[in-house]
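Encoded as structure tokens, here's the structure I'll be asking about.
Every protein chain except one is present and positioned as in the full complex.
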Amino acid sequence: MSNRKLNLKDKYRLLTRDLEWEYSYRDYEEIFKQESFEGIKITDWSKWEDPFRLTMDSYWKYQAEKEKKLYAIFDAFAQNNGQQNVTDARYVNAIKLFLTGVSPLEYQAYNGFAHVGRQFGGVGARVACQMQSLDELRHVQTQIHAMSHYNKHFDGFQEFPHMHDRVWYLSVPKSFFDDARSAGPFEFMVAIGFSFEYVLTNLLFVPFMSGAAYNGDMATVTFGFSAQSDEARHMTLGLEIIKFMLEQHEDNVPIVQRWINKWLWRGYRVLTLVAMMMDYMLPNKVMSWQESFEVYFEEAATSLFKDLARYGIEMPAYAATAIEEKEHLSHQAWSIFYNYGHAAAFHTWMPTDQEMDWLSEKYPNTFDKYYRPRYEKWREMEEAGERYYNPTLPMLCQTCQIPMGFTDMENPTLTSYRQSEYDGERYNFCSDGCKDIFDHEPEKYVQSWLPVHQIYQGNCGGAEMEDVLGEYYRINLGVDNLDFHGSPDEERWNAWHNLQPAEDKLKEAS
Amino acid sequence: MSKVYIALQDNEESHYIVEAIEEDNPDSTVIYQPAMIRIENEGRMVIKRETVEDKMGRDWEIPALHVNLITLGGNVDEDDDELTLTWND
Partner (left out) sequence: MAVAAITENYVGERLDRVENFHGNQVLYIGWDHHLMFCAPVAFPVSPQAPFRQVLEELIPGAFSLHPEFGEIDWDEVQWHLNGEPFTPDMDATLAEQGIDHKSAVRFATPGLNGIKGCGS
């Protein structure tokens, strides 16, 4: 076989550069229509270099190997009734949030990379985007396969694609990706390839997945790490495209800087969900949100932006705010979901005493001072048979679409309010980051599909909340939603572990 | 100095890779977490095909690293013999 003699560099050159042809009878601009409207200037695509130099043959070979390993573990998990061996049924609610909130983003990433993989004039970039697009399709498929097993034993999994398009909190991740995909190809790469994949997804796929392992969920950790093994390649592509744009033309620098500022803030706001998954939804704790944030954001981003300083790129604006919020974020997020637990397709609960002690230890400056008394009051209400649910719909941020539960860090019990007026109308925001993003491109964000406003406009089913939640969202009311305590999930879990003799279990299984 | 890092799934094959990394990067730090192993080093890290093959006692090629890779931080350069991670300060 002749290609055995080729080294990696030659193979890669043959795959990319030398397979490109001259466009002789059509204009370049006609073929690559979206390459210039964002203002990014590319003078020489041949300078593009894929550091992994991945060729198609080794791509298929190693992806196939990853799949084989992955499905062997899924099978073992199902055969061993792995769902019964996770630490606690509360944990599974993090997986519900993952399936409804994150897996559909993998599908959006697949769409997005397939699209930009057509738009770039450079063949190296096109090949890398196409491979990534295939990876992302693999991610959504393997995630659905992994979680379909949980769907047999727990509530809240059954309508995930429908819910992703409609449910209030899922509009947060959905609109994030819609925003990226409706931008031009270079902005998409900065948004997803760089900001999300390089800087932020580590926070979801590394400490959280390690936490899944620590909670006995081998299926999730395996799809997580299997996806993440592609992610290392995606991260590298994200960094490569940034360096490439910066090297091509100095006029690109301010555009790229603005995109970095915007997308790191947008992505960080989406990760609010992950903060609470880490601190509240993993019964066995690996590390706190704050600790993960310090390793995978503060430390990693500092090295990265020091490296990019040679191009004139600075630490993203609002990074300081994100860092200040690290001692509050997960608690504020959990409070939002506890408030609106009747409108969520997963269960919420108050932490146990032991868990509160862990939170006090991990958050010595904030937990006892601001959050513990609130939680103790809520627990008291629950014990009195009056579990607290917020009776009124929340105010949402126009940009990130999250309920306005964030506070001013100089005054951490005061809601952070920001407002802009545009074309005779008021718009409200949770932060300077979200306000600045709107102010820069208001014609885009006046279109935000804000779930609360849509309900009040009558676009989400009937007039009663029951119609909205039950029919429009397809939440199975009294089953998927409300507190974990008293849920059918809890009842089944208890039946598996305490109430049913082992003999009966065996009989049932056979 | 900035830290480059790599994280691998905690499995049999990775143990050999980690051994090789430790040998080729004597100042690196290895951190074991549930289901994963994170290795960090100041400024630069190299993974050499030869050293890994030596530890495994069989042929191994650099792209096979992807099967067990979870994440990495640093500028990547890969050829037939090694993969390096670097940060410019």
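Quick notes
Just so it is clear, A and B label the chains in written order, and each chain counts residues from 1 on its own.
By definition in this document, a residue touches a chain if its C-beta (ideal position, glycine included) is under 8 Å from a C-beta of that chain, and two chains touch if they have at least 3 such contacts.
These numbers come from a predicted model, not from an experiment.
The chain not shown here is in contact, across the full complex, with A. Residue in contact with the omitted chain (choice from A:I336, A:M356, A:V468 or A:L482): A:I336. Note on the undisplayed chain: of the listed residues A:N111, A:Q141, A:T407 or A:N476, the one touching it is A:T407. Here one chain is not drawn; of A:Q34, A:Q130 or A:S360, the residue touching it is A:Q34.
Of A:Q84, A:N390 or A:N476, it is A:N390 that touches the chain left out of the display. On the side of subunit A, the interface with the absent chain consists of residues 33-34, 37-39, 183-184, 187, 332, 335-336, 338-340, 369-374, 377-378, 388, 390-396, 403-405, 407, 412-415, 417, 419, 423, 425-428, 439-450, 452-454, 456-458, using the contact rule stated above.
One rule holds in what follows: only the chains that are shown with their structure count from here on.
A separation of 27 Å divides the Cα centre of subunit A from that of subunit B.
Listing the residues of subunit A that touch subunit B in their complex gives 7-9, 51-54, 58, 62, 65-66, 69, 202, 205-207, 209-211, 213-214, 221, 225, 228-233, 235-236, 239, 286, 299-300, 302-304, 306-307, 310. Those residues of subunit B that touch subunit A in the complex are listed here as 2-5, 7, 9, 33-36, 62-64, 66-80, 87-89.
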